[in-house]
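Only one protein chain is missing from this complex, and each of the others stays in its spot.
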Amino acid sequence: MSGVWGNKIKLSIFGESHGKAIGIVINGIEPGVELDLDFINGEMERRAPGRTKYSTQRNEMDNFEIVSGFFEGKTTGTPLCAFIWNGNQHSKDYSNIKDFARPSHADYTGFVKYNGFNDYRGGGHFSGRLTAPLVFAGAIAKQILMKKNVVIGSHILSIKNKKEEYFDKVNIDREMLIALTKKEFPVMDDKKGEEMKETILDAKNNLDSVGGIIECCALNIPAGKGDPFFDSCESVLSHMLFSIPAVKGVEFGEGFNITNMMGSEANDSFYTEGGEVKTYSNNNGGILGGITSGMPLVFRVAVKPTASIYKAQNTINMRTMENEEISIKGRHDPCIVLRAVPVVEAAAALSILDII
Amino acid sequence: MSGVWGNKIKLSIFGESHGKAIGIVINGIEPGVELDLDFINGEMERRAPGRTKYSTQRNEMDNFEIVSGFFEGKTTGTPLCAFIWNGNQHSKDYSNIKDFARPSHADYTGFVKYNGFNDYRGGGHFSGRLTAPLVFAGAIAKQILMKKNVVIGSHILSIKNKKEEYFDKVNIDREMLIALTKKEFPVMDDKKGEEMKETILDAKNNLDSVGGIIECCALNIPAGKGDPFFDSCESVLSHMLFSIPAVKGVEFGEGFNITNMMGSEANDSFYTEGGEVKTYSNNNGGILGGITSGMPLVFRVAVKPTASIYKAQNTINMRTMENEEISIKGRHDPCIVLRAVPVVEAAAALSILDII
Amino acid sequence: MSGVWGNKIKLSIFGESHGKAIGIVINGIEPGVELDLDFINGEMERRAPGRTKYSTQRNEMDNFEIVSGFFEGKTTGTPLCAFIWNGNQHSKDYSNIKDFARPSHADYTGFVKYNGFNDYRGGGHFSGRLTAPLVFAGAIAKQILMKKNVVIGSHILSIKNKKEEYFDKVNIDREMLIALTKKEFPVMDDKKGEEMKETILDAKNNLDSVGGIIECCALNIPAGKGDPFFDSCESVLSHMLFSIPAVKGVEFGEGFNITNMMGSEANDSFYTEGGEVKTYSNNNGGILGGITSGMPLVFRVAVKPTASIYKAQNTINMRTMENEEISIKGRHDPCIVLRAVPVVEAAAALSILDII
Partner (left out) sequence: MSGVWGNKIKLSIFGESHGKAIGIVINGIEPGVELDLDFINGEMERRAPGRTKYSTQRNEMDNFEIVSGFFEGKTTGTPLCAFIWNGNQHSKDYSNIKDFARPSHADYTGFVKYNGFNDYRGGGHFSGRLTAPLVFAGAIAKQILMKKNVVIGSHILSIKNKKEEYFDKVNIDREMLIALTKKEFPVMDDKKGEEMKETILDAKNNLDSVGGIIECCALNIPAGKGDPFFDSCESVLSHMLFSIPAVKGVEFGEGFNITNMMGSEANDSFYTEGGEVKTYSNNNGGILGGITSGMPLVFRVAVKPTASIYKAQNTINMRTMENEEISIKGRHDPCIVLRAVPVVEAAAALSILDII
């Protein structure tokens, strides 16, 4: 079912890129949680376009307005709904290509699914803009989790072939994680970060685009959370992560690389120290049998290159069914990895809140 | 919620490895579907242990018994329940290590989640044996899908560092796919397959284990199926796939590798031919914006090395909280990739049936 | 879970009586449905206060605004969200009694559930005003159903002890049903209707309130819709109906009265005529074994007297836990049965749309 997600918390998302507003309803938030609106604004700001030269120059307004479930500065426990008003839309940019299926976009698949009745402007309901309400909800989830000492942060692991080191999955520093969430370009090694930025600007100059990998970590999730069949932590997290546009891969711990190890290397041996149970390695990324082990939860997400590029591409006209050529005008991100970082963290926060 | 999955079809799974029976209830199957019980048996046989020297010598009985929802050879439309009786259990094998957390197993996390009340014998509800009911349900799903011309098949892409070619994601031959489901060791290149088998036997001889990657394809899914937020095809598939024990990564189309491409390379350009819409490449694996494009749906799954190994490992006694050493006796698979193939296909079949 | 309902269609409701807006998100509507906004307005108007002297003189604005899922006059198939702006609020009316639990209201139970953090003004999220978004959604459901020839209508069966005849459950006239939805005071016998109105005005003059029974019918639902355990038509309908504030009883067909019959009287014997299957009587109200029979679906709903009355009542101060007396000022309905009619029909329309 489109639009609804979750078990203990339940999200309902709505809106189209060029409609009047987009928004989200969050059910199942505990009552009495004081919300830091500045923090929410900060998270929205991280995702917003037009912030750096590595993203689009569109200057969308991401001002949210909480219309329910929030009273005298605190959550009420009833459904919390927020609107995010649309504005600064160049709807005309799209009208001349409305029947053209932009390659690697949802134009064609959406056209088939909705019999051509969906709002085509700016991707409509498929627009990356729909991640704004997710970030809003994630910012609330993060605040609730922070009170339980759960901290979420991430870094850009790679942009195309420019790559920095993985997180040390056994010893991740809490302060470093928090610091990453405050960096304009969240990498651990700024030199590598410069290379990544150059790669983005090169793509931009070539009217092309690039993608990359985000590595995310959640610290201090208690052991014993999650389920075996069918709501493993990996299942719940990947379900949400794969609903983020442009995500084509998700892996936990060593992920695909664990297939290059012998069992004796891959296994995370246990030991106990001061009453705490730990593992020497963390190749399983903090999840065993679908259930949290208490070790850092670590996963990676592959974000494909931005589908919108200026370069001419082959395509079809969906109404006439003729072969055509398309060059996508407008203001696109040469790379959406940077803006996807807070979205991935929001997805993680919401999933973890649903699990614990 | 543990145990229940799905929207249009709804699964409810139950059982423990050393209990009396395991089984599954399938809701939402259309009435009047003639079931080929031999086909189901064949699928169960593909997953069953003790079949080749590349898997465990345990000889579990996977005989299923359909007890409801099936009348005069056809589905009735009411809940279809099947039992799979347990047998040939060596429950004593586990009693002496019942308080020891086997590394990379769910012993510890299950112990915490269930306060020590879960059945520890043979992994209990976390046992890989619970994939047998999934394969049963998948075999029914496959039959229903075949009537809609949807065919699912897969190959072992790699065992540790031994790897064969990827599927050609644009032109996958229907007959080859079907042939793969009938091969004892499903690879396209049997020479590479021999190397993989050797790798497994080497691991076995070294009292160790290995993992690998399975690549799966579904052909002829109509375009326009799936949803944007939050039930994208990738979300639905990955949710199910990550509930399979030992899966640590899932990727679609080019997956993580798509991050190494420029947008202009990664984009799948459209063309139309004879009234059909196709793409020149299929880096998105048949899914755009969460919705099927009509191109082959292709994904890969990372299966970690078998956690049970004979080699001595560090661990803890969960009740005394002391550090211990463990060497896991019993009959394990040196590699579960081969037996995981029909499970991955079953997961795909059930997910696709839920989507279309 | 608060706020979310449905299977094939999924509703998410939000808002508080004195907040900025209330609203609803509807998922699962088919694309391409042309919406008659005047019809929706008409339905909203039927529920709106201040329309007759039999209801409150409050003049709430029920202007809705569709912000998503609606494009160029038609549904898009993506989540359809509508806001209904609040206005004309006398928030001060409530501040002096905010710690007083109004008898038979949700003030006390909501206070306990939400630890006192819920918005107390005008009942907050518990307000009858939250039925406005339901009527909005129901008006869309009715339009979709009308295209399938399903017609829903109802009459006020009784106000206190003033009662008119039941529907003839075997032969209900389609035109009469439609005409009832257009009557200011929907009864079949206007003389009886006058008595009911007098009863309401008497209650009003005595600073008291009255309730009544609504009988609703849906015509032309095809046979074979609904489910045995656990989503019988009665289950789905009653679930929604009992979420309407003030509803304390729901019965189908002859309902409680069927217990006064012998089996031979109660049973609805079948016959066939012109290829159509019918029953001589319809004591089961068009539902057998949870599944529609093709006969008119008929049910009744008991609506309790308005809880808000001017008369002095005993109560408690929820914060000081002292016994107090309360006299509820403000503008209340002496009887909400009339305004509940379109809400009951909306609940029926949404439930039926979810079932068929």
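Letters A, B and C mark the chains in the order given here, with residues in each chain numbered from 1 onward.
Operating definition for what follows: a contact is a pair of C-beta atoms (placed from the backbone, for glycine too) under 8 Å apart; a residue touches a chain by one contact, two chains touch by 3 or more.
In this text, all values refer to a predicted model and were calculated from it rather than measured experimentally.
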Contact partner of the left-out chain, one of B:Gly69, B:Pro186 or B:Gly249: B:Gly69
Of C:Lys53, C:Lys98, C:Lys148 or C:Lys248, the residue in touch with the unshown chain: C:Lys248
Chain B residues that touch the omitted chain in the full complex: 1-4, 10, 12-16, 19-23, 25, 27-28, 31-32, 65, 67-69, 71, 74-81, 83, 113-115, 117-119, 124-125
Those residues of chain C which, in the complete complex, touch the missing chain: 1-5, 7, 11, 13, 101, 103-106, 108-110, 112-113, 125-126, 130, 134, 158, 160-161, 203, 206, 208-213, 223-232, 234-236, 238-240, 242-243, 245, 247-256, 258-264, 266-272, 275, 277, 279-280, 283-285, 287-293, 300, 302-307, 309, 311, 313-316, 321-323
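One rule holds for everything that comes next: only the chains that are shown with their structure count from here on.
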Gap in Å, rounded to a whole number, between the CA centres of chain B and chain A: 26
Multi-chain contact sites of chain A, meaning residues that touch two or more partners: 1-4, 13, 113, 125
